[in-house]
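Starting off with a structure, shown below.
Just one protein chain is left out here, and the rest sit where they should.
Up next, chain A:
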Amino acid sequence: MTVPTPAPDQIALVDCVSFYANAERVFDPTLHNRPTLVLSNNDGCVVAACPLVKALDPDIMGKPWFKIRGWCQAKGVEARSSNYELYGSLSARVATILGRFSAWQEVYSIDESWLKLRGTPEELEPLGQEIRRTVLQLTGIPVRVAIAPTKTLAKVAALGIKKNPAFDGVLDLRRFPEEQLDRILDSLHVTDLWGVAGRNGKRLAALGIHTARELRDADAKWLRKRFSVVMERTVLELRGQKCIELETQPRAAKDQLIYSRSFSRKITDSDEMHQVLSIYAQRVSARLRAQGSVAGVLSVWVSTGWADEGSVPHSAHKAVPLPVPTDDPITLTKACSAILAELFPAAGIRYARAGVVLTDLRRADGVQALPLFQPEFEGRGIGKVLDDITRKLGPQAVGVGLGGMKTPPEWEMKRAMLSKRCTTHWDELPVAVA
């Protein structure tokens, strides 16, 4: 008896169309069909723009807000501060919904997932449309579905969907006969490909490899010697040979936690930095408790801005090992204070951002310290009490030491055009007129 071999799995790349701009539109009908862009932390520069904005200025990405503010007003372009609470919530919903279409899913970024699908193009393209309809209906976010035998080719299909509206958001690359696929790969430069960096583009050009088709037909082993295994994989994947698998295993609890932010204005003295670090330490310690870990090392990094006139660029990174791995906010806050003195070695340093990093993480239940070695505040459950209060009353309700303040400190990130955090904050719910 012969068992029929199943058709090889196809890889689908599902990505959200202009994710930040469309996330802003979900709860704001005035943005529909209006050019919309989103600014980076601190309202610094443009990090996302919908096609309507790019039609007005193809080079809008990365432009500083203070330079384009007037232009936006004149052209009727709507700008928003980045609302990561909203984007994160909608992104999680999209990922959950996509997970219903396949047992194999890799959430790749805030707006992309890989899925494994099985079937012919005639079966999978309608499934792609079904995925689009479902995600749009349940979340309001439009997505594209690019299908191919490998991840690298799925990225090629995604480019095709972007360029040609006739595909209506879904494309299975196998629908093209061989000659047509050749022409498509001919039209792509190697640096358009997923995983080929710009500098490798120059090196490939020196070897006479310019287009994706030339790369596909090059000697993979030879390229591996000249570049790396990554380049060899790209070549094989272009030929339809799966080399980069989906990471479908759930990622274990993160082995490093970071809380970092830019400030709305520079921080120049030790007292203010003390306040910054104690708040960051408490926020990161809440995340640590949420994943049920304790940390063995706390480190702090601080740095000045890149375009800060008249001051010395400076950055510092210091780590303190903790006596016993802990999730206690008071111990972690105190560890920050211990580092503080080393952060201002000279006068005139103007820090623009800081981060508190916890490493050497392990499961909280695996650590049994003898009471003798327990830090002073350990075992009193202060962290849990803080978490409970914060969950009920918000992040500004309570804190330890300099972190315990009701009004946000002045250096907190500037988000002047922040939309409502409709799905994560009780006091910012969307309102319907009755």
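Criterion: a contact is a pair of C-beta atoms (placed from the backbone, for glycine too) under 8 Å apart; a residue touches a chain by one contact, two chains touch by 3 or more; residues count from 1.
Here is the rule we go by: contacts and distances are computed from a predicted model.
Participant: Report the protein name recorded by UniProt for the chain absent from the figure; options are "Translesion error-prone DNA polymerase V autoproteolytic subunit", "4Fe-4S ferredoxin iron-sulfur binding domain protein", "Transport permease protein" or "Molybdopterin-dependent oxidoreductase".
Facilitator: Per the UniProt record, that chain is "Translesion error-prone DNA polymerase V autoproteolytic subunit".
Participant: With respect to the chain omitted from the figure, which of A:P51, A:G292, A:G348 or A:P430 is a touching residue?
Facilitator: A:P430
Participant: In the full complex, which of A:V3, A:A74 or A:A103 touches the chain missing from this view?
Facilitator: In the complete complex, the chain left out is touched by residue A:A103.
Participant: Based on the whole complex, identify which of A:S40, A:T248, A:S262 or A:Q275 touches the chain you can't see.
Facilitator: From the options A:S40, A:T248, A:S262 or A:Q275, the contact with the absent chain belongs to A:T248.
Participant: Among A:N22, A:T139 or A:S299, which one is in touch with the chain left out?
Facilitator: Touching the chain that is not displayed is residue A:T139.
Participant: Name every residue on chain A in touch with the hidden partner chain.
Facilitator: Residues touching the hidden chain, for chain A, are 29-30, 32, 93, 96-97, 99, 103-105, 137-140, 224, 229, 232-233, 236, 241-243, 245, 248-250, 422-423, 429-434.
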